[in-house]
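Apart from one protein chain that is not included, each protein chain of the complex appears where it belongs.
Labels run A, B and C following the written order; every chain starts at residue 1.
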Amino acid sequence: MIEAAFFALLVIGMVGAGAGVVLLNRITGAALLMAFTFLCNAGMFLLLGAETIAMFQVLIYVGAITVLILYGVMFTPQRDRPYALFFQKQTPLAALFVAPIAIAVAVFSFSFRDSTAGPKGADLAPLATSVFRDFAFPFEVASVLLLAAMVGAIVLVKREDE
Amino acid sequence: MVPGPFGLDPVLWAVLRLVIAVALAAGLVFNGALAQIYLERKIQAIIQDRTGPMHTGPYGLLQTFADAIKLLGKEDIRARLTDHWFFLAAPAIVFAPMLASYVVIPFAPGVMGADLNVGLLYLTTLGSMTVLGIVIAGWASNNKYSLIGGLRSAGQLISYEVPQIVSLVTVVLVVGSLSMTAIVGSQPGLQVNALIIPLAFVTYFIAGLAETNRVPFDLPEAESELVAGFLTEYSGMRWGLFFVAEYGEVTVVSSIIATLWFGGWHGPFTDVHPLLGPALGVLWFTLKTYFFVLVFMWIRATLPRFRIDQLMSFCWKFLIPVTLVNLLVTAILVLAFPTSLVPVAIANWILLFVFAASIPFLQRRRLVSLRARLAAREHAVA
Amino acid sequence: MIPLGAFVAVSAVLFFIGVTGVLVRRNAVVILMCVELMLNATNLALVAFSRRGGIPDERGSVFVVFVFVVAAAEVAVGLAIILALYRNRPTVDVDEVHAMKG
Partner (left out) sequence: MPDYNLSYVYVFAFFVVGAGIVSVMMLLSHLLAPFKPTREKLRTYESGEEPVGQAWGRYPTHFYVFALLFVVFDVEVIFLFPWAVLFRELGWYGLVEMAVFIAILVVGLFYAWKKKALNWY
């Protein structure tokens, strides 16, 4: 009962804010709503019982990625554009393609059934064993990926005059 | 469902407990802010050989209440060029996570909002949300001072978050749990973490000072260069909420220090009586927390402010490598000696002394390179 | 207990909101935001299946952690590219950027 109420709240928040990101002309509003969507998604993870993932979601998405995107918003100011200029020219075509697929997928996703196994406990310990035992190699590769991203971005951002 | 005290209905008790917890936390934040503003002014005054507020009430005790009422009655000005969405959202984004931190703060056994399995992770997560509010506040004002203050503040907060979290992870390594209750439980008697991993405590303390924008890291509000930083365009109650949030943040950081390194509610006589014990626990916890709040104020009255480039290079070139080395050394020793924490403690104390001793050395090197650069420039000019 | 299908449906809706945003918006920063929404939607589906799917398995959550890594790297590099483009020509309108067109 209480779960269903929270779920309904989160769905409204997530879908509404997500639509706002796409539809708002004002980019600062879009950024705020994006952060709100991330928070709602963390709430969804909590409903699923994945509390560690929910915390990571807030830490990475709200605490770090939103800050980066805000920097992007701040460093690329745009003069006020007329509303007509903020969609691409092919918008109707894109909407025409996306809408049927979206409706089909959303309807289809209701056909998934829960497992019969009961609810599971905390997710931190199995997560850690999985990452460090079964996924040791991808874990190291992740660090190389981060290193590559760091070096690449520094090269891109660095001014030439230094 | 857990039945409540005095035979209360479980559902009713669950709701009632929630309401009580929220009300207590909100009351604590506002009273704490009022008390700390008064304390701050008095302590500054004592250190600088003044008397501080004296006229409103006995010893000026009512001064902060008068200030709070004045803030409520002040005109709320929103400059014409500000960004509406961000300007409105910023105080809420700073205030709400700060209040939510109080959920996991362990005042005494059983006297805490909720004992989350991932309590410490939850606290770091909320700490990282503050940055968002400050960047937004700085940018929304559309004021050059605010913007630079906001950018500086964001740079400072995100940088110092890394050593802060790594210091916390060092504690988790030794304790082996993220639950605040378990962390307190792991430090009975005099075996507090401050004796076992003092270097992590020192690095967390420095990073905590920076995270709460306190002197010597209060660059965003450096009034000599930036007026009031990201707060320049804020007035009246909006400004007041930022202020309350800052003091709440100080309390949260102090209580994290008290919990993680100084044994939380542990203290003499906590096991004498099932009802008196928790009350004493709350007392010990509050005393430990406020001790660190007072240390923060003492530091404010003593130290000058850093320069922004010094601040950033101190974090990235010194503090982060030190915390990472500390983490790895602690990990190796914990694994090598699984039964005893004495080797960890010895290594950590040695590292702490090296840390403290290296600061004058680094300063001298810095000064030498600075002089060399100045001399080269003079030579070039001549 | 919320059924698994409801979570997956929300994830699908969010994903297609993101797709629409990427397809219809002009501003490169907003497009990046919409990509983040899509990644979030996949995360939700992964966690839902990992916790409630036919055979509950922790590996779905591990995948989510790696998605976090990839998302962080992607935003860092993506924004760096946008900033580099903006420095040469002050626009973030993807319709006006033809610099890669050889």
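Methods note: a contact is a pair of C-beta atoms (placed from the backbone, for glycine too) under 8 Å apart; a residue touches a chain by one contact, two chains touch by 3 or more.
Keep in mind that this is a model prediction, so the values were computed, not measured.
Taking the full assembly into account, the omitted chain touches A, B, C.
Of the options B:38, B:107 or B:145, the residue whose C-beta touches the omitted chain is B:145.
When you scan B:39, B:62 or B:158 for touch with the missing chain, the hit is B:158. For the chain left out of this panel, the touching residue among B:38, B:85 or B:102 is B:102. In the full complex, subunit B makes contact with the omitted chain through residues 1-2, 14, 17-18, 21-22, 25-26, 71-81, 91-92, 95-100, 102-103, 110, 113-117, 121-122, 124, 128, 139, 141-147, 151, 154-155, 158-159, 161-162, 165-166, 169-170, 172-173, 176-178, 227, 232-233, 236-238, 240-241, 308-309, 311-313, 316-317, 320-321, 324, 327-328, 331-332, 334-335, 338. Contact residues of subunit C toward the unshown chain are 65, 68-69, 72, 75-76, 79-80, 83, 87, 90. Along subunit A, the points of touch with the absent chain fall at residues 2, 6, 43, 46, 51-52, 56, 59-60, 63-65, 67-68, 71, 74-75, 77, 124-125, 127-129, 131-133, 136, 139-140, 142-144, 146-147, 149-151, 153-154, 157-159, 162.
As a convention for this text, only the chains that are shown with their structure count from here on.
Distances between chain centres, each the mean of the C-alpha atoms, put B farthest from subunit C.
Centroid to centroid, with C-alpha atoms defining each point, subunit A and subunit C lie 6 Å apart. Rounded to whole angstrom, the centroid-to-centroid distance between subunit B and subunit C, based on C-alpha atoms, equals 33 Å.
Contact of a single residue of subunit C with at least two other chains is seen at no position. In subunit A, the positions touching at least two other chains are 52, 64, 71.
Residues 3-4, 7, 11, 14-15, 18-19, 21-22, 27, 30-31, 34, 37-38, 41, 44-45, 47-50, 52-53, 56-57, 60-61, 64-65, 68-69, 71-73, 75-76, 78, 85-91, 94-95, 98, 101-102, 105-106, 109-115, 117, 120, 123, 126-127, 130-131, 134-135, 138, 142, 145-146, 148-150, 152-153, 156-157 of subunit A are the ones touching subunit C in the complex.
If you check the complex, the residues on subunit C that touch subunit A are 1-21, 23-30, 32-34, 36-37, 40, 43-44, 47-56, 58-59, 61-62, 64-66, 68-77, 79-84, 86, 90-95.
Within the complex formed with subunit B, the residues of subunit A that make contact are 26, 28-29, 32, 35, 51-52, 55, 58-59, 62-64, 66-67, 70-71, 74, 122, 124.
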